[in-house]
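The chains shown are only part of the set, and none of them has been moved.
Going by the order they are written in, the chains are A, B, C and D; count residues from 1 in each one.
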Amino acid sequence: LGSADDDTIIIHSDTDFQDIRDTVQETLWEAGLDEDISYEVRAAADDTEQRRQDIQSALQAGRSTPDMFMMDSGWTIPFILREQTLNLEEQLSGEVLDTIENDYLQASVETARHPETDELHALPLFPDFPVMLYRRDLVEEAGYDTEGWATEPMSWQEFSEVVADTRDQSDVDFGFTTQAAAYEGLACCTFNETMSGWGGAYFGGVDNLFEAGDRPVTVDEEPVLDAIRMMRAFIHGQEDEHALEGYEQIAPTSIVQWIEDESLGPFQNGNAVAHRNWPAFGIAETAGEDDFGEAIGAMPMPYGVTEEESEYEGLGGSRVALGGWHLTINPSTDKIDECAQILEAFTAEEVQLTMFEEGTWFPPNLDLLESEEVQEIEPLNRYTDTLQALGDRAVPRPVTDIWNEQAAVIAIEVHNAYTGQKSPEEAMEDLRNRLERSEADVEDVNAN
Amino acid sequence: MPTDAPERGRLAPVVDWMENLSEAAYAYLLLTPAFALLALIAFYPLAATFRMSFLEDQTRGAEPLGGFVGFDNYVNILTGDARLARQFLDVQLTSGFPFVELGVGFFQQALFVTLAFAILNVLFTTLIGFGQAIVLDKDFRGRRWVRVAVIIPWAVPIVIQGMIFYLIFQPTVGFGADLMNWLGLFGSDPLASSQDSFFIILIADVWKTSAFMALLILAGLQSVDRSLYNVAKVSGASAWQRFKLITFPLVLPALLVAMLFRTMDAMRVYGLIESTAGCTTVPSLTCMVVEALFGGTRIFGTAAAVAFMTAAIIGVFISIYIVKFRDQEGGVY
Amino acid sequence: MARVTLDGVTKRYEDVTAVDDMNMEIGDGEFVTFVGPSGCGKSTTMETIAGLTQPTEGTVHIGDRDVTRLPPKDRNIAMVFQNIALFPHMDVYENISFGLRLRNYEKEEVDRRVEEAADIVQLEGMMDRMPEEMSGGQRQRVAIARALVREPDVFLMDEPLANLDAKLRVHMRTELQRLHRRLDTTIIYVTHDQAEAMTMSDRIAVINAGSLQQIAPPLVCYNEPANLFVAGFIGSPSMNFVEAEVGTDELETENFSIEFDPATTDGLAPGDRVTVGVRPEDVYLDHTADGVEHSTGLIDARTDVLEPMGNEVFVYLVTGDDAETSMEVEGGAATDDQLLMSVDPDTEIDIDEEVKVVLDRSRIHLFDIETGDALRHGLVEVATTGSGTPERGVGDSD
Amino acid sequence: MATETETAETQSDDQEREQGPLERWVGDSISDPNRAYRPMFWLVTVFFLFTTLFPFYWLLMVALTPEGQLQDVWLTPNGFNPGVFIEVFEILPFHRYMFNSFVIATVATLVVLVVASLAGYVFGRLSFPGKGPLMLLVLLVSFFPPAAFFIPINDLFNTQFAILEPIMQDGSLYNTPYALIIPLSAIFMPLAIFILTTFYSQIPDGLEDAARVEGTTRLGALFRVIIPLSAPGVATAGVLTFIGVYNEFFFSFLMTDGQPENWAPILDGILGFQGQYQTLYNAMAAASIIGVLPMAILVVVAQEKIVSGLTAGGLKE
């Protein structure tokens, strides 16, 4: 009853990948892949959670197909830790490994390595990071010069003033829309990047991201609290006693029940000034010919404190959450060699470019964004400079084997703080306790 | 399907053999297919899961489960030390009645949320379902279409049911949030509030599952021997008395089955929550099981323990019905 | 006031007319029995009175109220259903007390009445049995008791005693009559038991194919049946019918003739054909016919079949010389050369014996051969015939 | 509640099947004050219709709203895009998903009805030692969230069994319709058993006795007399099982890889319109409206079987 004939490699992925499969296959062959090796995409649900569960049950059951999995960079490490991926260092050629080591966006590669051995277990397929979109037309009408905004981050304070002012001057209802529902996205991304922009971290800086157990929990430090207070100012305004002073009320309260799709709505309908979202989605939906076109501007995420002001290395300044997807090989597959060859072919530059052209998947080698091919792609070409600027600012979430557990708690407590059910201090205090307990649990286990 | 014609050749010995079994042996024989299926799909997995609940969680490594830890997993769940986003039972006690901190905190207790949900749900679905069934039991033109209309919510998949209510209460999309806010019943972001979401989920579930009750009660109503109504009418029973003294007691067995399964289903509510407010906003017992199992962090031991705790709670709650069944004259238990 | 009046009541089902233009007035406190062949519409008529069935046409009055559209509960009736229809979920006590509990009677009153009713139907000590744990007759008695406990304006009883043994039935009959006397309730009753119909009723309503044939006191129906149907239906075994031609001073049947002066009867002239009816008990062996004042001449016959019944013997006779032994004996429905006679069990008589019989002329009925309407009851005028004086059953005589 | 019931009940007074409802109404309302309740009855009916249908109507509005314009949908769609009902078949082979679900649900329903009928007969009409505990055991299955079965079943159904080798691709049930039919039958079995037990137990013994004297076996009596007489109950159990299986989510996800050609059920199809960041709500809405149609048809068909008062007239007791 299986659909694939026996020599075809089956990749567990999504419909987007399925749609571009033929072109990509061609390109792979052009890039030197053995003509006998073909692959097929099995599109699972597009929802990342469901895909993870799907993969989890396949690997748990030791199924031999699919042969390869496309995994979110946010949850690849747990699979690596559970020995459900193949160590690629033994499969890929040194040359390819070098390319990955040198050319690929390092933040991304970090999430594809075994945190203890540093061995590569997944091939980054594409990275992703959000941008701040804004209505350039409205902002300019309101009298602001947007020159340089595309690459030069501004502070949140300035941002809030600009947005509030623009909103008041134009007839839109909302200033800034983002995602703040109590879901993984809050923990991994929107709050993570805001907090990072304030120089805060969950576990004391970027060095402790991938190994749970013996690391400090720093969620109740001032930068983190400030990030929350700022958001409370955005949401509730200055009447809120926990609002950070000097920040305008710019976000609708509804953001606390919004995820990507809902939050885009008002902006897409011309009812918001600024909007934070993933570019492949946000830009595609708003900056097309039929939509707002050139009126949409993009800028890096604003910052709370500058990099210098930040206590931790690599934090502060404009920060964006790192997303993106990797490819891994199913350890139970009978076609390890073929899989490895496919992976190698995916590292070819033309393949990366094709993927961007066809599926707006950023090349893991961000330098390729400057290439001519990219410059021809509407409407993304208008925003490549912003996107490129983001690469260095990407902060990965602290993915460990217990990250999902921690993410849920983080989302709840941050959400509690956003909605005002708890004061920022209270929420972060509670969060710290929960996280410490969770860290201690792994430490116990590892000690055994 | 078994044949009954004595003349039929080949099956005859089997049929004879079956006919001559004692009542008990015959009963066990006929139960075999059902129990075989249940053993494979239910009893065996449950036994395996039960075993899992006594093993340690292993978040990394190839082996999903560690060594035997006795009741540790259960104890952790009860003391609120489990690795779960929301806790099973995390009550703040107060000195005043009802001795439990209600309000926000209340809606974040999986146990209480689930129980409150189940009780309210069964209450409303029973009342509404009964009303619907009575309407559908009448003969009137267009009854068939009304019947379809009443049953259709039951045919809507849970994800879609969730989507409908999720979108209705999405401030920029639907009208629900604004309407309820304007009425002063909900806050401005109901799907972000545990309390408001609880009621949204309740409404959504009552909307869908009343049809289940209606369908079963209707079947019960239609099995009532109509001549009994004639007797009752002549005896002078008013419509209400006929309902109370004839219809209700005769429908009661079907009603009890409907309520029993509705209770169990309501106590296992998950999909609807996941597709509307999310498990972090409105935690239910099953939410916890699912999150433990699929949350990404591998805590299978805990997950198994939560599942069994959930079953135990449902079991305790359900025992009310079992007592009721026993009371039931000619009842099934 | 619980007069029950049916006015042109008709009940049609898709393809059947169950009740056909029924007109009837049943007096307050009267005991009327419906009799008629199976499927003739007795139950349907009752249901119309009870309000369980809406007549297709016509109206029903109870007392002075038009109740045609009134729901059953407002008619103040009690009914024993032919199909018994006990509430399966209630025990005997609950079944019997159902109507009382509906009316919120005091517990003691309910208990008292239930006990009394249970006593009447001899079900003491069975109060907590469930219907399924009872025998057919016991169930029927519960159904009767359920009606008895009430004190309605009208009792409707549809074959209430069908499943009871003879003794219990006699007992129940007496009890019902007593009840009737005590409460002075109107009772409408259906039975297939002629004895029951005869002894209990003030009047009998004979129904056939949905329409009323005769409604009259039992003995009138017996002695002066309105038509051939009634004559044949009432009385068991049934009346003998023979076709005859009216002569100048006799009735000429195929095998014998009967002295008769057609002038005494309106509309009859010599040469007309009529149906002659005579009951088995009005046929006598010549030597036992001493008491018969107006007997016919001797009729030659041969005994064909004897049916001993304990307290009497039915003798199937064949008249006419050429008659073979009848192939068929359909109880009472004798063909033209058959004659059924009832004699004392002591009578010495044998099969295939040649006998001579006489008929009691004062008890011979004549019917129109086409319409079946009665033309004449008794070929001679006799002062002592029971006719015309509606004697009542046992209920009245003590 | 009380008033609703009373109203509705009153309607049945003097209900006559052989008269047209309108004719009856006209006739009755003139002479019977009870007819005053009729408007109340319609009021209640309309209320139920409104409450049950409104969300569904709203779903239709969502479906008709073009993609990306999902804003302020109240009584009318935001835009009008009936083409979505065709698009859902273009984006995905949605018909195949429907077909899969339909086949799986039909087979599972048959299996459940037959197996549960046997069990229902036993529990409802026979008495034997251990009846109570066994019923409780059946019920026990429903105490557990489906997730509790997940890990062992996942292992079981991915295990390769040599005996299955000839029939199944790789000897495991994964990605076959059996992988759905078997667990779903078991999961919906307890409900069906309880429903059927209740209804079978209510059929008077007299009718079964009559059938057996006429020459049926005990099972013959079940299939020829008890089941037909329990038509409302059996139809209900069937409808509930069918709908349940048709829309089942958990095991469907577990037992197939979501590919239509691998017997993925309709829910996989509907969720196929969900993207990582974005959901094609209009397509999902349209798909589910289309997906619900077979069920509506089923209900119409099944209810023909639900004939009122079947037991009337058979017994005198």
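We take it that a residue touches a chain if its C-beta (ideal position, glycine included) is under 8 Å from a C-beta of that chain, and two chains touch if they have at least 3 such contacts.
What you see is a predicted model; the values in this text were computed from it and never measured.
In this entry, the protein chain formula for the full complex is A x1, B x1, C x2, D x1.
Simple rule for what comes next: only the chains that are shown with their structure count from here on.
Each chain gets a centre from the mean of its Cα atoms; the one farthest from the centre of chain C is A.
Mean C-alpha position of chain B lies 61 Å from that of chain C. Within chain C, contacts with two or more other chains are made by residues 51, 71, 83, 85, 88. In chain D, the positions touching at least two other chains are 13, 70-71, 150-151, 271, 313. Every residue of chain D that touches chain A in the complex is listed here, in rising order: 68-71, 150-151, 154-155, 157-158, 168-170, 174-176, 253-254, 257-259, 261-263, 268, 271-272, 274-279.
On the side of chain D, the complex with chain B involves touching residues 1-2, 4-6, 8-13, 15, 17, 21-22, 41, 44-45, 48-49, 51-53, 55-56, 58-59, 62, 70-74, 114-116, 118-119, 121-124, 126-129, 131-132, 134-153, 156, 182-183, 185-187, 189-191, 193-195, 197-199, 201-202, 215-220, 223-224, 230, 232-233, 235-236, 239-240, 243, 246-247, 249, 266-267, 270-271, 281, 284-285, 288, 291-292, 295-296, 299-300, 303, 306-313. Residue ranges of chain A in contact with chain B, taken from their complex: 49, 52-53, 56, 60, 75, 78, 81-84, 181-183, 252-254, 256-257, 262, 265-266, 271, 401-405, 408-409, 411-412, 415, 419, 421, 437-438, 441-442, 445, 448.
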